[in-house]
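Complex shown without one protein chain; remaining protein chains in place.
To keep things simple, chains are lettered A, B and C as they appear, and every chain counts its residues starting from 1.
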Amino acid sequence: MKKLINCVENVEREMIEGLVKAYPNHVRKLDCGNVVVRAHKKEGKVALISGGGSGHEPAHGGYVGEGMLDCAVAGAVFTSPTPDQIYEGIKAIATDKGVLMVVKNYTGDVMNFEMAAEMAQADGIDVQYVVTNDDVAVENSLYTTGRRGVAGTVFVHKIAGAKAETGADLNEVHRVAQKVVDNVRSMGMALTPCTVPAAGKPGFELNEDEMEIGIGIHGEPGTHKEKIKSADEIAVTLLDKILADIDYNDKEVAVMINGSGATPLMELFIVNNKVHDYLTEKGIKIYKTFVGNYMTSLEMAGFSISLLRLDDELKELLDAKADTPAFKE
Amino acid sequence: MKKLINCVENVEREMIEGLVKAYPNHVRKLDCGNVVVRAHKKEGKVALISGGGSGHEPAHGGYVGEGMLDCAVAGAVFTSPTPDQIYEGIKAIATDKGVLMVVKNYTGDVMNFEMAAEMAQADGIDVQYVVTNDDVAVENSLYTTGRRGVAGTVFVHKIAGAKAETGADLNEVHRVAQKVVDNVRSMGMALTPCTVPAAGKPGFELNEDEMEIGIGIHGEPGTHKEKIKSADEIAVTLLDKILADIDYNDKEVAVMINGSGATPLMELFIVNNKVHDYLTEKGIKIYKTFVGNYMTSLEMAGFSISLLRLDDELKELLDAKADTPAFKE
Amino acid sequence: MTDSKKLIDIIQKISTQIQMDKDYLTELDNVIGDGDHGINMARGFKEVEKKLSDFSNKDIGSILKAVGMALVSTVGGASGPLYGTAFMRAGAAIGAKNEMDGNDFLNAMEAAIEGIKMRGKSHEGEKTMLDALIPAYNAMKKSYEENNDFKAAISKGVEAAEKGVEYTKTIIATKGRASYLGERSIGHQDPGATSACLMLKVIQSSL
Partner (left out) sequence: MTDSKKLIDIIQKISTQIQMDKDYLTELDNVIGDGDHGINMARGFKEVEKKLSDFSNKDIGSILKAVGMALVSTVGGASGPLYGTAFMRAGAAIGAKNEMDGNDFLNAMEAAIEGIKMRGKSHEGEKTMLDALIPAYNAMKKSYEENNDFKAAISKGVEAAEKGVEYTKTIIATKGRASYLGERSIGHQDPGATSACLMLKVIQSSL
């Protein structure tokens, strides 16, 4: 395990401290734990909180700031944060307009955020939440936990964040957030696994000529292994699965080509070259594209594609101002 | 070699096409080659051109846009672009205020840009240039090529770009660019090598417990190998070398913690945590910090630290608006 | 069956066992989950251990609730709220007693299981900790009702839990992270069922 760290117990705290020291005008850390809030609390708006395990940087601390989140709670690497930490975050940002939690659909995340919401509601704070589940790799079925929330979550932060900034009430912000959840789909792959610092060894193994398809964001294996193909073929594999899931015909979309942490931007651009052409061939109009590391898995090499169907409301909110450490519009 | 590519001959072109398809409002590609210019040419200002080998993404194409570059020319991976391509770039962006070339100090880059400048000057275009050489790993000596230009170059793009945007004349923009060159120093390290696609194998080898110190940005070996140390110790090693080079006492600085391509943002933040504390202890005031992948080496894991001494003029220009695919202020 | 002092001793032993099996549990989770179950549980019980000295004057219900709170606030992930809720519910079920007998234990265990089901929206047969705990509870209850002997009952419970752990190898996960693997989860043992079984074994050997 080759990592730029000091000791495995402290990676989350030192990471959060390094973030707030880099962007003191944007964010600060609560004393109680790895909880990041805006440097200057904004009243009169619905407060947005998100979070999850660490290891997805810049998610979620990097998205705290004007036009996006008010708070991000960072758990141990790939492990949901605990209810008490989330509760402290909620208390720190709550306004009289209430709080919206953006939760990725993992058993742990959902349970811990739910417990925190119960604690906050007992204090009389108005809390609602949306659960993101954009990963089409996992079959949706009544008999499972449902799909995972992955990179599409960043679109929820951006768009619900912009809506909250307008002063809209909690129901309205919730509605818009849910609209993004309903219209975004993602799928990912990996060329290499990643290593949780405390575990010290990779989450799975891959041969030199293999890739993992249908990967999540926690270093876990995907739905299956395949022989490595060309970037174009891989892009089409992922896109086909996304396009088969909901109807994108004649729709305008936002595209996110998200790197997993160790993928050179060069390769993400090469992927985007094909994604753009393929969607255009299919008559799908690309309104906006995001290429970069938005929701990573430590030092995993790989990427995901997210497609968000847009309407006029979502377009306007997507274009609205955002000023956070990792996302500026 | 595990890479998301189609064929090694086309990586540069497909990368540039993927970039311009992602950000069509910011940039477009010239038909003649891998030359990126602003989507909308701006007259009445000094035009800035930079470039170099590919493999440093988002440098340099990602920095084309308002407040930074007017043109970036991308050579083959880690290989300087050719004079004819640079010349086409110059012709596409030249205004009556002239052109400033920002060249990283490599024999190849300097020679190719010089030849292009000679060609443009023969057409009556007013061309000046600065050569960046911020890498303190390499001893400066009259008897060598001098130091390499590395991540500090991005500060030159930002600040000279902002100056050009004010409508200042070529001498003024050149003066400011040179001021940045004179005041910025960098030093880097690597945990893993990287593989040039056309070469198919890594540029050097490192054991599981080794790191390379004093690395450049072209996948070449550094000044020496060492046993891996903690993030804090490595940060101090690099900082001490930078701080010994020019006088930072009581100065305000901009800090860049630059990832080499495969370094998780988590680790860069952990490094910044130490860099911030160490500089603060020494009484050096941090005006602004940038953490991310600014000048990469394909899929190398590692990072560099750059410190730019600031005065009021540089601060104002650093804070000025920038709107490019990879750098927004 | 046990008093507060003995309970503290058992909790200490559970913690020791979890620390010992940290890598084993993590390895199991690596195969079908995200490779952190041992790390999570070890972090949680380390925190519990720190609190043990505060427990000496407390009643059993308070001790169990405090264990649950410590787990909830340090474990994270899925197992944190689940085990946390389990211990908190168990504590609430027993209340302010300083001694507990076999019936108390079974009531507490039932409450713990109900807590997990509620929090996890889960039931038996989904390849989770419940597949160790529910059969164990049923076997213990039956044995205790027949013989009124807690030692015999916990032995039956451990036996059933071990079978339950084996059983998790044969089924598809439909809850937790392992559910993303679908068919690929078959053949592998559930880490949460394994940690639950470990705890029961420690109780057995401590009596």
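For this structure, a couple of remarks:
Throughout what follows, contacts are C-beta pairs under 8 Å (C-beta built on N, C-alpha and C of every residue); 3 or more make two chains touch, one makes a residue touch a chain.
Keep in mind that this is a model prediction, so the values were computed, not measured.
In the full complex, the chain left out of view touches B.
Residue B:79 is the one among B:6, B:50, B:79 or B:306 that touches the chain missing from this view.
Among B:64, B:103, B:138 or B:234, only B:138 touches the chain that is left out of the view.
Contact with the undisplayed chain is limited, among B:148, B:174, B:276 or B:309, to B:148.
Think of the hidden chain as still there; on chain B it touches residues 53, 75-85, 106-108, 111-112, 115, 137-139, 143-145, 148, 196, 198-199, 203-204, 216, 218-221, 223-224.
Note that only the chains that are shown with their structure count from here on.
A centroid comparison over C-alpha atoms places C as the chain most distant from chain A. For this pair, chain B with chain C, the centres built from the Cα atoms lie 55 Å apart. Distance between chain centres (mean CA atoms), chain A to chain B: 29 Å.
Chain centres here are Cα averages; for chain A and chain C they lie 32 Å apart. Of all residues in chain B, none touches 2 or more other chains.
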